[in-house]
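Only one protein chain is missing from this complex, and each of the others stays in its spot.
Showing chain A:
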Amino acid sequence: MTFNHNMLRIFFFCACTHVVVFGDVVSDLLDKPDSLRSPSFPVFKPNVDALSRVDLLTTLTEFSDVSQYCKELLDLFGNQYVAYVNCLVPAARPVKVCQNCFASFVNLNITYTNISSDEKGPGGEVCRDTLLRSDRLMLVFLLFSNLGGIWDKSHCKNCILSDGSSLTNDTLYFLAIFNQTYNCFDQYQQGNHSELCKNCKSTYRDLSNLYSDMEKNDTMCIDIEDAMNATRRHWSKTFNCSFPREENVPIVAVSSFMLFLPIIFYLSSFLHSEQKKRKLIQPKRAPQYTSLMNIQDKLS
């Protein structure tokens, strides 16, 4: 179909101008999928073997545009990158990415800032241009933005001090109460759960309130959220400390009373309220045709 169509177009355009025909043909060829194109137009593809690859590498090192200084920065970046990732993976569940790994991220961030700054190095070169912007892939940037995304998404910034030296006081306090709660859980876990519900209620309440305060102030990171979620799950699901539904009778009684009221209302207004009547008015009509009865006569 397409081919015929193109032929037709080519033919048609031939009548007009050569330039247009040429352009049209080329663009049509380019538009065609590979499967159509490859048999008739073989793509230029040199035979690559191991030897030539090595050659390529050596030439690259010799004529590399990356200076020694930048190379070192890149190495440092790599090491810190590995360290951060190594820290992240074990901290995935339960989530402790902020409290465990904030230090390595801070280091990584510093290095990346160095790389991406426009200050000139000792040799007068700017590593930002050579490392970050030289190719289409921009691997260093890509790598860092991945981890930066994780950092942003986990809101870790809310849990560490602005200079990156340690966790905030709020976070530490929360963690303390969190530990306290779990100590309490441990203490009563063996026996009856109702015992646990009663005795740990105050610490759990404290933790809950602290959490909702932090939620309001927006000073939370993923660690705290996850810890709280897990605690709540334990509290409600494992230990079954949620409120029981035990007021069925009064609720049903009150609602059925309420539902009964409209029935009384409508019945009483049906029985006691006088029905509204309408007074009919005789329209003035030309006498002989007034009612439809006559119309029906006329029809039949």
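Here is the rule we use: a contact is a pair of C-beta atoms (placed from the backbone, for glycine too) under 8 Å apart; a residue touches a chain by one contact, two chains touch by 3 or more; residues count from 1.
As a working rule, contacts and distances are computed from a predicted model.
Undergrad: Looking at UniProt, which of "Adaptor related protein complex 5 subunit sigma 1", "Centromere protein P", "Chloride channel protein" or "Glutaredoxin domain-containing protein" names the chain we cannot see?
TA: Looking only at the record, the undisplayed chain corresponds to "Chloride channel protein".
Undergrad: For the chain that's not shown, point to the residue among A:Ser134, A:Ser194 or A:Ser255 touching it.
TA: A:Ser255
Undergrad: What residue numbers in chain A mark contact with the hidden partner chain?
TA: Contact residues on chain A toward the absent chain are 208, 228-229, 232-233, 235-237, 242-247, 250-255, 258-259, 261-262, 265-266, 269-270, 273-295, 298-299.
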